[in-house]
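This is the structure, below, for whatever I ask next.
Yeah, one chain of the complex is gone here, protein chain that is, but the others are all in their spots.
Just so it is clear, A, B and C label the chains in written order, and each chain counts residues from 1 on its own.
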Amino acid sequence: MSQKGLGATARLLITCDDRPGIVATVTGFLYNHGVNITALDQHSTDPSGGTFFMRLEFQTPHLDVSRTALERGFAEVVAARFGMQWHISYASDLKRMAILVSKTDHGLLELLWRWRRGELPAQVTMVISNHDTLRGAVEDFGVPFHLVPVSAEDRPAAEQRLLELLGDQTEVIVLARYMQVLSEGFVAHYPQRIINIHHSFLPAFAGADPYKQAHERGVKLIGATAHYATAQLDAGPIIEQDVIRVSHRHPVAELRRLGRDIERQVLARAVAWHLEDRIIVHGNKTVVFV
Amino acid sequence: MSQKGLGATARLLITCDDRPGIVATVTGFLYNHGVNITALDQHSTDPSGGTFFMRLEFQTPHLDVSRTALERGFAEVVAARFGMQWHISYASDLKRMAILVSKTDHGLLELLWRWRRGELPAQVTMVISNHDTLRGAVEDFGVPFHLVPVSAEDRPAAEQRLLELLGDQTEVIVLARYMQVLSEGFVAHYPQRIINIHHSFLPAFAGADPYKQAHERGVKLIGATAHYATAQLDAGPIIEQDVIRVSHRHPVAELRRLGRDIERQVLARAVAWHLEDRIIVHGNKTVVFV
Amino acid sequence: MSQKGLGATARLLITCDDRPGIVATVTGFLYNHGVNITALDQHSTDPSGGTFFMRLEFQTPHLDVSRTALERGFAEVVAARFGMQWHISYASDLKRMAILVSKTDHGLLELLWRWRRGELPAQVTMVISNHDTLRGAVEDFGVPFHLVPVSAEDRPAAEQRLLELLGDQTEVIVLARYMQVLSEGFVAHYPQRIINIHHSFLPAFAGADPYKQAHERGVKLIGATAHYATAQLDAGPIIEQDVIRVSHRHPVAELRRLGRDIERQVLARAVAWHLEDRIIVHGNKTVVFV
Partner (left out) sequence: MSQKGLGATARLLITCDDRPGIVATVTGFLYNHGVNITALDQHSTDPSGGTFFMRLEFQTPHLDVSRTALERGFAEVVAARFGMQWHISYASDLKRMAILVSKTDHGLLELLWRWRRGELPAQVTMVISNHDTLRGAVEDFGVPFHLVPVSAEDRPAAEQRLLELLGDQTEVIVLARYMQVLSEGFVAHYPQRIINIHHSFLPAFAGADPYKQAHERGVKLIGATAHYATAQLDAGPIIEQDVIRVSHRHPVAELRRLGRDIERQVLARAVAWHLEDRIIVHGNKTVVFV
């Protein structure tokens, strides 16, 4: 996409109680301001008393007001009437994204490689690791690499260092096989902004060494799960999952190898959807408009 | 679904040139007549000068006018303005469906079995075959069975008999492995109403004995394709496709056996989508809103 | 397969400690008795000190001795030397199979339908249910139907009735959605002969109402698992699993409907593999040679 193309594209995400008239009101408002809707998805958990979700993608070349005025107008005329939670983002405002990783590189490289090809519309501001192993690979992509070692004693100090590096400007944090548990406080600092990849088909095999768990149980498919990190480990809202067939022929090492391919794809899809504002979190679940 | 539930559900399919204001106008019109939109999908081939497609599902318990008045109003106020091709159908008006089959029963039985479970909202009016083989199986489901033999000499007479049986009231004709070629005239009589299942991943292996062709080529996946029948054999708009993995270990007979499972699923999905008014044909392609 | 074809086919399953010379000894023995090996699969958990598994399919038209003599010879010359657990079965000896079901018919009908087509080489001796709902559907297939009601008070009596019906002659028992818990004693009576279908991707969502559990967790794939029943519910050796993609759009009822298609396929594959002697149970896992 050209910068010009990006500049014109905006996305509106809405959550509210479902009742008649929402679509007509939202689309009427946008149309009256010269906006051209190019994609529209909606979902209702129940037309009677349920929750309504909506995603609009629209072009604003003929916008008759400023962004600020459009948003203020929307807030007053539309959102207030339906009690909406809503957010407009602009494709030209690339989200600032940081990637945290330990020593395993497949998720990280898949993201950097897709990012360089233009498949992930973000500004990758930094990669942080608790090991120095991947510094060279990261710097080859022209991305700053920060080493933040973590030891059992200085965990709070390490997290403090992470917070200083990430600051309040980081809009997306991807845990691409970052093998350190983050504190409840840290996670709460970035609500619905931390995407983790877990190498199992959750809720099966949460916790440590899921491929070993899978091998012991003798499952015939192994999987990967991308989810938003929450205070409770491996229990946050699931964004995407996929599986691959395995058999008695695959020892744990082979499950790890096969699983890498699924992890890469699942993580890449989840991050792309987040960057394109396709995900609405509702309770402990996600609505993903793809 | 209760009859009451069905009675209230209507579906609107729209095709027109894309330009700003369509969604706002359509949803505004419906809202103003007391209609509650419960599903909305749209697609545009190109926001600038492309074709726009839309499917709405709505409930009409509070409709302030009759069906006739609603449709007349929509035609005058909305459709005329945008030059729309459109159609409203009502879930309570079950489509009259006939199934044509030769001797192979798996597609037929899958449809009848799902229909009996309530998964296919249709009125199955008859099964027609050029062999008497499946009469018992069909009549067990309480569905009328008609034998219409076909020989090379009397093909036109056989088609005439088919036309008499099917008449103009039949809204969907499913060719569930009907191994006779239908004439251009017959197909033209039921435009976009004849669904065929072909036992290959089209356009690969069109024509006779696709599993044999697949075996000879040594493909590693075999497939099935459901499509609308057109004058040109195996070349109509594709509705759905799926594949299954095979290997050198599978002789042709085994491909046929494995393929049956895929054919059953692909055909069942295509028929369900058609019955639920989820498909818009555009040129030689389909837009399927699922 | 013709009866003649079946008559000539035998299968040998072997489990023993791995050490050099097993394949050469087994195949040499068979060759020397005029046996023609037509399929051979082997697996070793570890060539040094692991467990070795083998499946041979062979034709015996030129067998130079009786079945009894062949088996006695194998026991003395080969099996004793390597300390093998082994079993020879003959394709012409169709396994006696019973199906237990409650009210849900999709697994049952899939099995009966495939069985009638010749896809499941078994002798279906009976269907037993704790409800009378499916009697007609079963009897249409010419299969005896037995009603064995179960209530909380008379569970032992009901199991006693099951044991009387099934006897010691039943070689395979399929729980095709039989919604009653079977006692440890009952299960122990038919070790590695009871196949259950659970409607989730185990070990996720063991126990009651897995589709409801899946919906609450917000998973993006739902699955089905066929496994051998053991004393511990939903924890026996897994034979086969598969999944299907779902989304936020699918309420629990829709998960049930979509899941049925996966359950049918997974159960049918597992039963076919068992009937074709393709499965070796080892600890709590299976080796499946397909």
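Heads up, the rule we're going with is that a residue touches a chain if its C-beta (ideal position, glycine included) is under 8 Å from a C-beta of that chain, and two chains touch if they have at least 3 such contacts.
Quick caveat, the model's predicted, so the values are computed rather than measured.
For the chain excluded from display, the touched partners among the shown chains of the whole complex are A, B, C. Note that of B:V219, B:L233 or B:L258, the residue touching the chain absent from this view is B:V219.
Residue-wise, the contact with the chain that is not shown comes from A:R257, picked out of A:H62, A:H87, A:K212 or A:R257. Although one chain is not displayed, its contacts with subunit A can still be listed: residues 106, 109, 113, 117, 119, 140, 257, 261, 265. Residues of subunit B that touch the chain left out of the display are 43, 53, 201-205, 217-221, 223, 237-243, 247-249, 284-288. In the full complex, subunit C touches the omitted chain through residues 20-21, 23-24, 27-28, 30-32, 34-42, 44, 47, 59.
FYI, only the chains that are shown with their structure count from here on.
Annotation, subunit B versus subunit C: rotation angle of 180 degrees from the Cα superposition, expressed as a multiple of 5. Rounded to whole angstrom units, the spacing between the C-alpha centres of subunit A and subunit C is 42.
Under the contact definition stated at the top, not a single residue of subunit B touches 2 or more other chains.
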